[in-house]
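One structure, pasted below without further comment.
Only a single protein chain was left out; the remaining protein chains are all shown in position.
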Amino acid sequence: MRRLQLGMVGGGEGAFIGEVHRIAARLDGHFDLVAGAFSSDAERAHQSARDLGVEAARSYADFREMAKAEAARAGGIDAVSIVTPNHLHGEIAMAFLEAGIAVICDKPMTATLEQAEALTAVAKRTKTPFFLTHNYTGYPMVRQARDMIAQGALGALRLIDVAYLQDWLTRPTDPAHKQASWRINPDLSGGGAIGDIGSHAYNLLRFVTGLRPETVSAQLRSFVPGRAVDDDVRATLAFAGETYGQLWASQVAVGNENNLSLKIYGEAAALEWHQERPDQLIYTEFGAPRQILTRGGAGANAAARAVTRVPNGHPEGYLEAFATLYAEAASVLRGEACETVVGIEDGLEGMRFIDACQTSSRQGGAAVTFAASD
Amino acid sequence: MRRLQLGMVGGGEGAFIGEVHRIAARLDGHFDLVAGAFSSDAERAHQSARDLGVEAARSYADFREMAKAEAARAGGIDAVSIVTPNHLHGEIAMAFLEAGIAVICDKPMTATLEQAEALTAVAKRTKTPFFLTHNYTGYPMVRQARDMIAQGALGALRLIDVAYLQDWLTRPTDPAHKQASWRINPDLSGGGAIGDIGSHAYNLLRFVTGLRPETVSAQLRSFVPGRAVDDDVRATLAFAGETYGQLWASQVAVGNENNLSLKIYGEAAALEWHQERPDQLIYTEFGAPRQILTRGGAGANAAARAVTRVPNGHPEGYLEAFATLYAEAASVLRGEACETVVGIEDGLEGMRFIDACQTSSRQGGAAVTFAASD
Amino acid sequence: MRRLQLGMVGGGEGAFIGEVHRIAARLDGHFDLVAGAFSSDAERAHQSARDLGVEAARSYADFREMAKAEAARAGGIDAVSIVTPNHLHGEIAMAFLEAGIAVICDKPMTATLEQAEALTAVAKRTKTPFFLTHNYTGYPMVRQARDMIAQGALGALRLIDVAYLQDWLTRPTDPAHKQASWRINPDLSGGGAIGDIGSHAYNLLRFVTGLRPETVSAQLRSFVPGRAVDDDVRATLAFAGETYGQLWASQVAVGNENNLSLKIYGEAAALEWHQERPDQLIYTEFGAPRQILTRGGAGANAAARAVTRVPNGHPEGYLEAFATLYAEAASVLRGEACETVVGIEDGLEGMRFIDACQTSSRQGGAAVTFAASD
Partner (left out) sequence: MRRLQLGMVGGGEGAFIGEVHRIAARLDGHFDLVAGAFSSDAERAHQSARDLGVEAARSYADFREMAKAEAARAGGIDAVSIVTPNHLHGEIAMAFLEAGIAVICDKPMTATLEQAEALTAVAKRTKTPFFLTHNYTGYPMVRQARDMIAQGALGALRLIDVAYLQDWLTRPTDPAHKQASWRINPDLSGGGAIGDIGSHAYNLLRFVTGLRPETVSAQLRSFVPGRAVDDDVRATLAFAGETYGQLWASQVAVGNENNLSLKIYGEAAALEWHQERPDQLIYTEFGAPRQILTRGGAGANAAARAVTRVPNGHPEGYLEAFATLYAEAASVLRGEACETVVGIEDGLEGMRFIDACQTSSRQGGAAVTFAASD
């Protein structure tokens, strides 16, 4: 099985998510990092390349140059990972897609809906693979939940509750905090909590249930004085039939580290999953005791087992879930089908969700049509 | 310390809440049950009286007769507990208040807001004590939370999340299930989930934070075909300043037994409490590790210790919390002040909250003014 | 159903366990406290009687006088609760048994094995009921565990692990701390951790499994300088066949409040129970997901339901478990059979267990025969 050649844009020294992508890419041994434009500052870019063992000839300071050079090169990269701040995702992805190079892009797909639509058009036209790293979809027990729902274990769904709570933006942001500072600049991030974590929450709900809301009502709030983006969002989702969802994303909920949870209540049974204890899925059939299903344990189904590396009781975590996305991207790049991949359409839908929430909030929380024609 | 004489209306054989009140009344030794109109059916009333050790002379089949006779009697009852279905609370309470007998009434106070207003007028005119048994206010760690917030431990409050989840009405109700059947008859209950458990959730939030919302937006839903009352309610509460609340009460959330929880996020710290593990209060100062405060343990404050009976690590539960309400009612009846009592004004406010939610829901979830002049 | 007349010896002002017994006695309405020798100091005894509403004529300063007077009296007490320090249990119990008055005695039964044997002889001779308040046997999910094991749900038992961890004696004891001071005086307590909590742990294991060990090996330790009794005990129990138990009781295990737990592993399944979360019983069949059985919930069996007062999700606690012992004593006093009562033989066995542990520990942890002839 040929190892794939990976390039990267962004992710120079001090970047959090770039290192996460690099670990995820190599964890299962599918990719070698061989090229990069790790910074738009040439000196920093080349220093990062040296640190990362990328040869000088394939260290670029300009992503457009990199796209052209790698496309032209015999044995050029099979895919590029884009790990820059959000507002740059769109143009970088376009450059690589136009060059016929597959893209693995951090979320949200772009900073604006317009960019997302343009990017989608390019991806469709060029027929080049695009992968969006909504990494929480890589957890085995998320896969199990998705599969159980698809097979009807819960009966008709009634209530879906997804929450993504953090507290790291509780106080006014220190301008020297690199991770925080671009996220709270609306031009660079495209939104605050809604884009940074609300988009993950929506994607998780969407991935597990398969449902798309007909209408969305949302309230975006900013609790910290002077903050230009939202740091808390509440949204109500109405699905076809009698199914309702509630989404809450907050970055000012003191005492929460990365508390993403999903609770789904059906007519016949319920599921509950918590990202901070990802190897468990709590399953209750109505009228029966609560069961703790574990990754790799007695209750694990094939969907969970397919993305499990170590025996039950040996915790897997965030990096393994992320690595599963890279492993599945590798499968697709090698020509296999993979129905669990999060792709360009999902990215566009995520951007439309962010936009719908922002629109609803500007209208005082009015219900906004989201998927009328579905 | 004189033991007080208690009467009861309702609570005959097979009633759940009547027995709870009786245990709560005697647990701390403040009350003796000496009179009752346990049923409107004379035979059943007298049989229950015999079973409960109430002498025949003080067993009544009619509550009005009981109110008159006990008021006239030397050594008549000091208070009456009303434990009938909701729609009867109002007229029974009025009869006793008019007779000058203190009332301990199960919640919600009445089945309609009009009744509640009329009852409040009577209580004020007669200056007779009225106690509403919002029993969750009796938990020691709820008292601790209230006190910590009053003392500013959390800083300005930002987000308040209260949820009361059950699953016992997930399926269509068996008409033979006595507890269920009157609760889902809107004429007898005054509402479904909103009245039965939403009123508890609101009262808990109100009791702990001391805040009253300026506006309320709510969606009442009924998931079970043919059900005439709501079995799920979501409400958004906007308080003065930048404080927002979210209330969710559901009786169709599979896998939840009596899962009442309260989470309060302030600028400086957060608290989290779960009724099913009531002896713990989770407290996190921003930037510090999560702490588990326990009833009677190292972190317990005076407010918690005041209503604690046994050492830490020996669980107290629902009946002890309920008994604390009876103990505090006894204090008031003996002439002491008690600021933690839930009284007629709280009951009226609870009914106004139910009404506001129902009004908002009829208007598609529009924001309804709740406490404009406060 | 006639209410029973209860007397009490000990339990005057400031006593913890006396108040617990009084609440337990009245919680279910079976007993009225009508007589007492609440202290050996006459003045304090009569003051406590007044505080507790016991009439002066039935307030005694001497337990022997009380036993005689109540036995002679028409309508004398049906039973006496003994809630003094341990070393007094024996002679008090004998006085009442000799007077033909049933005894409800706090554990351990006596301070020495000799006393226990003498008391047992008296109980057998007088045929007067004797109840020992090993209150943890009153928890519904403990009853459920016992019943499941009796019905073979676990298959042959292999490993039994019982631990009772506290931390309140971590530091040298303040002589002014009344609860602590008599417990650490070997003459008054008959032992330290082994008597105070080790006896509970043994009884719980015995009650739930029905098994009696053939040999016992134990190490008693005292970590606090100058302490005359053990504050930590580890014992290994060997049962017939291939079943082994481990018992750990400690009063210096920092961070533990009243952390009594029981874990039982069989060939086919396992059970786990924690006193600080008593409404849950964790049940795992080998090869199946872990299930959370709850008091009154879907998985609750008849044994649990029989001693449950409120619906599932409404926590019951320590006082309710204690009250169940009083309710069952009331049943026996009214002439009914009750197989879950902890009686004189269990008390004697508990004292023999304490003695065996002390003997083994003096011999460096050698295996001591416990129940060879069983």
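Letters A, B and C mark the chains in the order given here, with residues in each chain numbered from 1 onward.
Going forward, a residue touches a chain if its C-beta (ideal position, glycine included) is under 8 Å from a C-beta of that chain, and two chains touch if they have at least 3 such contacts.
Bear in mind the structure is a predicted one, so any value in this text is a computation, not a measurement.
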item: Residue in contact with the excluded chain [from C:121, C:254 or C:338]; value: C:254
item: Residue in contact with the excluded chain [from B:175, B:226 or B:289]; value: B:289
item: Of C:187, C:267 or C:345, the one touching the omitted chain in the full complex; value: C:267
item: Option from C:40, C:219 or C:359 whose C-beta touches the chain left out; value: C:219
item: Identified contact with the non-displayed chain, of C:98, C:117, C:147 or C:167; value: C:167
item: Residue numbers in subunit A that touch the chain omitted from display; value: 1, 3, 16, 19-20, 22-23, 26-29, 51, 53, 166, 256-259, 275-279, 294, 297, 309-320
item: Hidden partner chain, residues of subunit C it touches; value: 158-159, 161, 167, 170-171, 217, 219, 221, 223, 232, 234, 236, 242, 244, 246, 248, 250, 252-255, 265-270, 272, 282, 284-286, 290, 365
item: Footprint left on subunit B by the chain that the document does not show; value: 283, 287-294, 297-299
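Criterion: only the chains that are shown with their structure count from here on.
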item: Chains linked by the largest number of contacting C-beta pairs; value: B-C
item: For subunit A paired with subunit C, centre-to-centre distance based on mean C-alpha positions, whole Å; value: 56
item: Residue numbers of subunit B (touch at least two other chains); value: none
